[in-house]
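One protein chain omitted, others in place.
Now for chain A:
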Amino acid sequence: MNTDIAIDARNVGKIYGSGAGAVTALGDVSISIKKGEFFTLLGPSGCGKTTLLRCIAGFETPTKGSIHLSGTDITYDPPYQRPVNTVFQSYALFPHLTVAQNVGFGLKMRGAAAADVAQAVDRVLALVKLEDFANRLPQQLSGGQQQRVALARALAPEPQVLLLDEPLSALDLKLRKEMQSELKRLQAETGITFIFVTHDQEEALTMSDRIGVMSAGALLQVGTPHDIYDRPTTRFVADFIGETNFLEGSVEDHQVRIGTGDLLAVPLEGETGPVTLAIRPEQVSVTSAQADMSGKITDATYMGTDTHYTIELKDGSPLVARIQSKSTATFDVGDTVGVAIDARAVQVLKS
């Protein structure tokens, strides 16, 4: 048994309802989350992120598979027996209790002595910088402050794992950025394992130690932000994380011949036959001079620091290039340009 693992989900499946109306929310998900890790579940709406989180919290019982916490099977334990706490998207603060009472709720329910509860509440409120608000009611706080109370309430009982279901989605952009670094700081200070759910890929990339990308009830890829961004293994992941160009081609002579007839020296690991190349827009460069390939600019979008050019290659396939706006050469729609692809950075996906 690996003692470094906090949450170990094995072949977890969840089907809501039965018969004709049954919805398969999770197909067969296996995942190991390490102790002290900031783990993010990322995926589009309806892919089953909340369902997986609710299975870990104990609000749902998986239809199949099992969930282990530090080596103990907790699949069928009720939520109030799991040392796992949740920060709810809606905050779900108790409106009849003050901030301090909200934060102390978990410890009180576990039967901690009043003095210990008070001490823990003070400590956690200091951690989220809400010392001055202890005696307010939740409705007397701003959205960001309520968010912190929800966080403090879930942290106070010192759970082994903290689950956060899109906790920042109700906040405006500035507050959101603030809370992102706040969460990172809290995670580092407490050493608690965080499982964070978001459908915002940027948020996932900046905050996580590792990311699990989900789609339609399946876990497609697990890895560090670098892994996920630079080495996506499926077209879905490459497409979902950042912008990506896809070019179809086939392996020939340890190179890949694409639709235009050009050969690209992309890194191959024994692939043969038809493949898909995933090319990030920043890996495409555009020159007025002659290059590997040529194409015609069909669209130019100025985005501040960058400009996005859509180039139509010889075979008609589109390719987006991201060029720094302050670079010397600028191009107009209709220009014929030379196109170069940084082949070593291209990701090869099996078609």
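As a convention for this text, contacts are C-beta pairs under 8 Å (C-beta built on N, C-alpha and C of every residue); 3 or more make two chains touch, one makes a residue touch a chain; residues count from 1.
Everything below uses one rule, namely that contacts and distances are computed from a predicted model.
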Report summary line: Of "Lactate utilization protein", "Spermidine/putrescine transport system permease protein", "Fe-S oxidoreductase" or "Xanthine dehydrogenase family protein subunit M", the UniProt protein name belonging to the chain not shown is "Spermidine/putrescine transport system permease protein"
Query - Contact residue for the chain not shown (choose from A:44, A:78, A:143 or A:267) - result: A:78
Requested in this report: Using the touch definition up top, pick the residue from A:62, A:157 or A:295 that touches the left-out chain.
Outcome: A:157
Report task. Touching the absent chain in the whole complex: find that residue among A:30, A:90, A:181 or A:301. Result -> A:90
Query raised in the report: What residues on chain A make contact with the chain left out of this view?
Result: 57-59, 78-81, 84-86, 88, 90, 92-97, 101, 105-106, 109-110, 153-154, 157
